[in-house]
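Below is one structure, written out as structure tokens; the observations come after it.
Moving on, here comes subunit A:
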Amino acid sequence: MVRFDDLRLRDGTPIYLQIMEHLKAGIAAGAVQDGDELPSRRTLSALLGVNPNTIQKAFRLLEEEGLISSRTGSKSCVCLSDQQTQAMQQQLPSTQTLEYIEKMRAMGLTRSQTVALIETLWKEDAP
Partner candidate 1 sequence: MKWNRYLPVEANPTALRRGFVALTAFSLVCSLSFFNAYARALPGIEQIAASFPDVQMPPFSLLLGPSLYGFWVSALAMAPLAGYFWALHTRLSHSVYLMRRLPNRWELARRCLTVPVLAALFFLGLSLALWLLDFAIYWNVTPDRFLPSSLWEALWS
Partner candidate 2 sequence: MLQLNHVSKTYHLTTHALHQVSLSVAPGEIVGLLGENGAGKTTLLKCILGLLSYQGSITLDGVPIGRDNIARLSFATCEHSFFPTLTPQEHRVFYREHFPTWRDQRFEALMDFFRLPGNRPLRAMSVGQQNQVEVILALCQGADYILMDEPFAGNDVFNREDFYKVLLGILEPTETVILSTHLLTEINHFVSRAVLLWDGQIVGDVSTADLDEQGLTVLDYVKEKYHYQPDRVSSALSQLSGEEDDLCGNR
């Protein structure tokens, strides 16, 4: 069962996007495998305190993207091919990095300054 307990909703981004991101992040991290079951819409709605329509929208879009499949009357499940998993593993870090680059640019940092910043800070946080 795909876990959503640790999903903390934030303001500013549509909820359905956050739900989709959470699933994709799970896929990229390897926590979510092909065939894993998703909680029912109602369960997820109650867990997150979010209207079922929003959950429905997220599931629908995920289905359109080919990441999950729903059968009426039963729970949806993740359906991933290896290619999809790989793509996800690459896509999510790329998206996040692009966002980060935009933010740095907005603050007036150059590429080399940003890279230098990463170098310095990453070493400090290395496990």
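Please note the rule applied: a contact is a pair of C-beta atoms (placed from the backbone, for glycine too) under 8 Å apart; a residue touches a chain by one contact, two chains touch by 3 or more; residues count from 1.
How were these candidates chosen? In short, all candidates are chains of the complex that A comes from, given by their letters.
Quick caveat, the model's predicted, so the values are computed rather than measured.
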| item | value |
| --- | --- |
| Selected partner (touches subunit A in the complex), from 1 or 2 | 2 |
| Candidate 2-facing residues of subunit A, complex | 9, 11-16, 42-43, 45-54, 57 |
